[in-house]
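So the structure is just underneath, and the comments pick up after that.
All protein chains of the complex are present and in place, except for one that has been dropped.
For clarity, chains are labelled A, B and C in written order, and residue numbers in each chain start from 1.
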Amino acid sequence: MFKSLALIRESIVGMVGLALILFWVFVAVFADVIAPFPPNATIMPMALPGMEGPDGAVFWLGTDHIGRDILSRIIHGSRRVLIFAPLATFCAYAVGIPMGLAAGYRRGMTDDVLSFIGNIILSFPVLVLYVIIIATLGASAINILVAVTFASAPGIFRIVRGLALDLRNREYVFAAETRGESPWRIMMIEILPNARGPLIVDACLRLGYVIITIGVLGFLGLGLPPPDPDWGGMINETRSMATSFPHMTIFPVIAISSLILGFNLLADGLREVSLRD
Amino acid sequence: MTGNGSSRHDKYDGPILECKNLSISYFTRAGEIPAVVDFNLTLNQGDSVGLVGESGCGKSTVAMAIMQYLGNNGGIVGGQVIYKGRDLATLSEEELRQLRGNEIAMVYQEPMASLNPSMTLGRQLMEVPLYHEHVSEAEAAKRARKILADVNLPDPDRVMSSYPHQISGGQQQRVVIAMALLSNPSLLLLDEPTTALDVTVEAGIVELIAEIAKKFNTSMIYISHNLGLILATCGRVNVMYSGVVVEEGAVDVVFDHMRHPYTKGLFNAIPLPSADKTARPLVAIRGQLPLPHERPAGCYFGPRCDFFQAGRCDVPAHGSTLAMSSVDGRPGHEVRCARWSEIDWDAHKPEGVSGEETPMGDEVLSITNMRKYYELHDNSIAAMIKGKRVRYVKANESISFVAHESETVAIVGESGCGKSTFAKVLMGLETATDGEVLFNGDDVSSQSVQKRSPKQVGSMQMVFQNPFDTLNPSHSVGSQLARVIKKFGVETDKDRIENRVMELLDLVKLPRDFARRRPRQLSGGQKQRVGIARAFAGNPAMVVADEPVSALDVSVQAAVTGLLMDIQREFRTTLLFISHDLSLVRYLADRVVVMYLGSIMEQGTTDEVFAPPYHPYTEALLSAVPIADTSIVKKRIILEGNLPSVMNPPKGCPFHTRCPRKIGHICETKTPPFAEDGEGHIISCHIPMDELRKVDPVIVQADSKSDQPAAE
Amino acid sequence: MLVFIVRRLGTMVLTMVVVSILLFLLLEINSAGVAIKVLGPYTSEEQRNLWLEANGYFRPIYIRYFSWLGNFIVGDFGDSIRFKVPVGEILWPRLASTGILGLAAMAVVIPLSLILGVLAGMREGSTLDRVISVGSIVTTSIPEFASAVFLSTIFVFYLDILPGTSSMSDGFSVVQLILPAMVLILYDFGYVTRMTRASMAEVMTTHYIRTAVLKGLPYKTVIMKHALRNALIAPFTVIMLQINWLLSGVIVVEFAFAYKGFGALLLEASLNQDLFMIEACAMVAVFVAVITQMIADIGYTYLNPRIRFA
Partner (left out) sequence: MKKVLKDANGKRIHPYVPELCEQLREGKVDRREFLRTATLLGVSAGAAYGMAGKIMGTEMVSRPAEAAETPKMGGSLKVSMQVQEMTDPATYDWTQKSNVARHMTEYLTFTGPDNITRPYLAEGWEASDDLKTWTLNLRKGVKWSNGDDFGADDVVHNFTRWLDPKVGSSNVGLFASMVDEVDTGKKDDKGNAVMGKRMTEGAVEKIDEHTVRLNLNSALLAIPENLYNYPTAIVHRRFDEEGGDISKNPVGTGPYMLSEFQVGEKATLKRRPEKYWGDAPYLDEIRYIDHGEDRSAWLAALASKQVDALFEVDVTQIDVVERLPHAVLHQAVTAQTGVARMQRTQAPFDNINLRRAMMACMDHQKLLDLAHRGKGAPGENHHVAQIHPEYAKLPALKQDYDLAKKLLNDAGYSNGVTLSVNVGNATGAWETDTMQALKQQLAPSGINLELNKMPSAQYWEVWDKAPFSFTGWTHRPLGVMVLNLAYRSGVPWNESAYANPEFDKALDVASALLDVEERRKAMAKVEKILQDDAIIAQPLWRAIFTATNKRVKGFTKHPTNYDQFNKVWLA
């Protein structure tokens, strides 16, 4: 993992992606310091970019329809997306990896049953699944987490299963078997670490999708509960005004697209360097 | 095959191909990497030249340079490739296209990968005349069919309409050869054409190539790492090392009177029939092949050479390396060595890895009538209707043999012979369907590894085939060894485990700081050593070595083999050596078990098995093994047909479908009996033992030759 | 081959049955909730009980499931709560509309991305490759909802050259199809392009391509006859599975452009708890997905002789 991260220096595309991600990570970590206003403070509705607020502070990107500073909301919104997307992705991996390992390593009935379950979930169009889950359970943070996990885990399951099917035939796995290691140890210690390369690439791509998904849910009004800023939600709240006040919509769009782009580019760069060596 | 093709050959009577001072480099992020330096070659009409060398010596690069196909990052940086007087570098893409596949054709290492999986073979063959000679479809099909018959493929029509995966590996390679011959090329490049094939199949291909050379008078460049194959196919040979040719000349001259220390080293490292593990052990070449950008100045072989002299060998005389010089009195025999004339080969007795013969001890392993069947569930509708949903695959059938303490028993066979299943049953990863497997007195046939005690598990361990696969790339060498020590309960205390890891590294002659290294920092041979250390961590009574050196280069093979035998001798371990390499088996085994399609064909002491009476399969196998010794005369036995599928084995004697000595109906219906010729030498054949005894030996030393291949 | 198809059909049916059980349990296990949803929150307990009794909700759950499933199989999905007409009356035309939108998008995505992907993958590392690769990454990084907002702002409000909604209330209109299809194309083509590129690049490094080149075939023939066929196997599967993704994108696009399609129907059914509509939509969505997967599998098998003749 560290090797491929170090190698990312070899890929321009990957470096650009990493830079975009690190930029947003920096923004998220220091949000309290760099945001000029509290993200939910309703100060001055409909201010245009560059306008001065009541106490002389400047709304660099303007304010939204109920007077909140767009820049501060984008800055604080990065926190939400960078906590939520990785957390959701992590949960999906936490479910998908053991299932995939078990199916790929043990094969037989375990594989048949798990694959069947996975295929059923996969046969739902993703957003259909989200919409039904969220509309049935309600749009809380935990439900979005559940929905993302539920919808992403089968995809991860498939990848891990494929990798495990391949890696289980390696002689070091055979060696571990011949010394009577437990299946659990073989899966976690012998197989999993060697699957990390493709999984890291997949995780980057998946993070991009999860960010899009959280954005789409926000856009459909099924997203994270307000008022804390959520990029997709910001776009949804303001897009009816986009023609008169494009600043309300365009900046969150740039923010979300740049972060997704960052993950996609990083994934591409990682794949490039991993293929090279 | 005649027509405009051969008229083309008549126009030109200079050399077909000349490589002049050819230097080829790859350009990577790390900079320019010279792959081949100062390569010279002249090939006349009808000549066949072998390029031989270990992996990474640049032999395939030469072939690709001749084809002018070096990819995006490779290029010729010096010298010329001249084909029939034309410098290929000056040709346009279109002119090159007209040469490729038409005048210069190539046969590749992996036939399966070289054929388009989604196109019928007929179409792939027909493309050659269609695009080069613009003949009609019908004519192209006719020619394709004819050439398929020429390469001895039965039923060319079926092959024409097949896809690559539908025919066997040997047949695929025949198709690739047919494709190369379709336009009756002037020059044929063969890049390790048999490496991926089983040994009996290889023999057929080699014979075909020799036939072609004779029949079409085609000039050939034959690339191989196998000296025996070169001997069987070529007139001249170029021995390459690290991007340069170190010695060249006529094959028998070079093989009998080699002058370069590297060539000499190679021959000392391969298990020729003359080698013997106690009397004339194999000698490994010390050190490792230098990476292309770490080559020493002067002689590239210098650091590994026993005759290295500072100030002479490390002075570049020709570019960065040395120049070739002609060996006196032998025109065409050249060598790239500064001291070739000074070395007294008779006085040089290299230290081989040898030891005394150790007496055999008690029986450690005793297998009686072991059988392993797999259930195969047939989910097809037809099977459901018939109610025959379960079929049995007989992976192992009636296996019986014994192994003693400190004995080396070799199990020999080609792919699908059931060696791997057998190993799995022994190790407890599978349980036997039937029969008895007594290990140290305990029946372990139905004891899975989880049910065995750590001591039991530790006392039977395995060394694996693939060095790139044998160690887990994610964990350090030390931690992997430590885990085994802990698992087998050899040591429990942390410090003592570490001590034991160091001891193990010492045992396999690796530096102690390798404990902290990751497997990818190790060479193939080093990884195999770690693999051996791992197998011996639990002080095993028996080690199963599954082709432990087959993926290694010749020079490394000898070292690893020697090490394995050394340790075995030291611990009086029983070694079960699984291999397809009969030369190696002959060299190190005490007893040999020959398997075919899950059954034992023949077993006995090494001498018994390698001498008549033979089982017909053993006989064919022995005949098929290429031997790099000009003094050896072999009987030629080429097996017909394909290896049958394990899923659907022949009834009666499993070998009857390919047996050249099949006696009749009985072979097809009755399982042959185990006939005994002397104590322990058992042959499973319907042919009476007396008949079998009358067979001549397959391998004989020709009287005219000296019995020491390397001496002069 | 026949065996393969029959077996795939079996799996498909099994999948549908399991999905139907899950849906039924998720949405109908609480019959009191069903009554509230059907009759609205303002109704009295008495009214709800009358309805539940009339519609057989007091029967045991498994009988309810089987009668529900039976009705489903014969195409009786029940009445939409929101529309008060049989679900099928709404669902089928909507599905057809989405089919048209999807076809329109795919009609551009498939040729465009295949051509670009092949061009890029043909010469890996070339400038053209880099431009196409980065370009396709950028377009896939802009979520559909974002491009929908911007394309509509530009083309509807500023330029005023395209209609802002695509309800097709006066009959089918190609002009109204442009914006929604454009959004789908913009997002989807990048993904297929990248897949095609990767597949093509991989094929170009294979030994059989080397064989074809060294056989002296013209470059065009190498690409057209040897590389394409093998390089398109993977994108074919991706494209078929993309239909699943398309269905997701369609929700956003139909919502944003008021396109009367399946995606908007499903979203609104979910938001309005139109129970029987959700059930039918989900079943249809899964059915479409399973069918396309089956076609993908069969097509993959057909394209790949290695599996076809195994």
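By definition in this document, a residue touches a chain if its C-beta (ideal position, glycine included) is under 8 Å from a C-beta of that chain, and two chains touch if they have at least 3 such contacts.
Please read all numbers here as calculations on a predicted model, not as lab measurements.
S.K.: Under the definition given at the start, what are the shown partners of the omitted chain?
M.R.: A, C
S.K.: Looking at the full complex, which residue from A:Arg179, A:Arg206 or A:Arg239 touches the chain that isn't shown here?
M.R.: Once the missing chain is taken into account, the touching residue is A:Arg239.
S.K.: Please pick, from C:Phe72, C:Phe150 or C:Phe257, the residue that touches the omitted chain in the full complex.
M.R.: Here the residue in touch with the unshown chain is C:Phe257.
S.K.: May I ask which residue of C:Asp76, C:Glu124 or C:Glu268 touches the chain that does not appear here?
M.R.: For the chain that is not drawn, the touching residue is C:Glu268.
S.K.: Touching the left-out chain: which of C:Ser126, C:Ser167 or C:Thr205?
M.R.: In the complete complex, the chain left out is touched by residue C:Ser167.
S.K.: With the missing chain put back, which residues of chain A would touch it? List them for me.
M.R.: 40-42, 45-46, 65-67, 135, 138-140, 221-222, 225-227, 237-245
S.K.: Under the stated touch rule, tell me which residues of chain C contact the chain that is not displayed.
M.R.: On the side of chain C, residues 33, 36-37, 39-47, 49-50, 80, 82-85, 90, 94, 152, 156-157, 160, 162-165, 167, 169, 254-258, 260, 264-265, 268, 270-273 touch the unshown chain.
Just so we're on the same page, only the chains that are shown with their structure count from here on.
S.K.: Of all chain pairs, which one counts the most C-beta contacts?
M.R.: A-C
S.K.: How many angstrom between the C-alpha centroids of chain B and chain A?
M.R.: 49
S.K.: For chain A and chain C, let me know how many angstrom lie between their CA-based centres, rounded off.
M.R.: 22
S.K.: Averaging only over C-alpha atoms, locate the centres of chain B and chain C and give their separation in whole Å.
M.R.: 51
S.K.: What residues in chain B touch two or more of the other chains?
M.R.: none
S.K.: For the complex, give me every residue of chain B touching chain A.
M.R.: That would be residues 29, 427-429, 449-450, 452, 454, 457-458, 461-462, 464-466, 469-475, 480, 484, 487-488, 531, 534, 538 of chain B.
S.K.: Going by the contact rule set out above, which residues of chain C touch chain A in the complex?
M.R.: Spelled out, the residues of chain C in touch with chain A are 11, 14-15, 18-19, 22, 26-27, 133-134, 137-138, 140-146, 149-150, 153, 157-158, 244-245, 247-249, 251-252, 255, 266-267, 270-271, 273, 278, 281-282, 285-286, 289-290, 293.
S.K.: Contact residues on chain C for chain B in the complex?
M.R.: 2-3, 6-7, 124-125, 206-208, 210-219, 221, 225-226, 229-230, 233, 303-306, 309-310
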